[in-house]
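All protein chains but one are shown at their positions in the complex.
Moving on, here comes subunit A:
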Amino acid sequence: MHRGKGMTFVGDSRIPKRGKFIPPKDYSEYPGKTEAFLPNFLLKEWMVGAVFLIGFLVLTVSEASPLEAEADPTKAGYIPLPDWYFLFLYQLLKYPYAAGDYKVIGIVILPGLAMIALLIAPWLDRGPERRAARRPIATGLMLLSLISIIYLTWESSVSHDWAKSEEQGKIVKKVDIDKSSEGYKIYSSQSCVNCHGENLEGKVGPALVGKNIPAQLVEKVAVNGIPPKMPPNAFKGSDKDLKTLAKFIEKVSKK
């Protein structure tokens, strides 16, 4: 037995004796221009990969990856949204026949069937024919799933309130609030504090800091409300107190 350069294993070599190195089978059965993987093909692949990588790096530099405010479990009003590739599954659960009493259909049966069908596709589609056009059932089912996924993703993205969730997720800078001031006392003794938070950082209601809210607007909203969430006549007190509150909020909401 002789392999490599003058290779000899002595004594109890456990390397099994085998025939000469068998070169991988060539593709001469497919007439045409085959080429060696290394270096011919890999070199071209490498060049395409380099271009791909540069494009990708340009994306990472030009578009910073998003980061919302730190997680705060008390802000239960937040509209949750999964990453885009789970949107279709999420949207499926919004339809009445796949939610509520029927949620087993949306959670287990439909996705489970799709996953299993994908796994055992070679046994569902057993014919020797490989061209997509000549196995219409397999191709049709796959196209149907594709269209459903695209449709559900689309539906999910148009029904989501992007502006509101951006607002809810925004990183709010901590603002020093003078809690002994007249304005803050009024703020915290009224119902404002329950929804807009102790530091005006927002809770069920939106944050007030960093918004540049003029005093007149505060006076109007505190009396008239903003349907549907902010009730009218939220402020109960004298006009003088309302003015003080409005001025206070104008001041702390400055950017």
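Basically, a residue touches a chain if its C-beta (ideal position, glycine included) is under 8 Å from a C-beta of that chain, and two chains touch if they have at least 3 such contacts; residues count from 1.
The definition used in the following text is that contacts and distances are computed from a predicted model.
When the unshown chain is looked up in UniProt, the name that turns up among "D-xylose ABC transporter ATP-binding protein", "Intermembrane phospholipid transport system permease protein MlaE", "Menaquinol:cytochrome c reductase cytochrome b subunit" or "Pyruvate dehydrogenase E1 component subunit alpha" is "Menaquinol:cytochrome c reductase cytochrome b subunit". Residue A:Met142 is the one among A:Leu110, A:Met142 or A:Val193 that touches the chain not shown.
Residues of subunit A in contact with the chain left out of this view: 3-7, 21, 23-27, 29-30, 32-41, 44-45, 48-49, 52-53, 56-57, 59-61, 63-73, 75, 78-86, 90, 93, 103-104, 107-108, 115, 118-119, 121-123, 125-126, 128-132, 135, 138-139, 142, 146, 165, 168-169.
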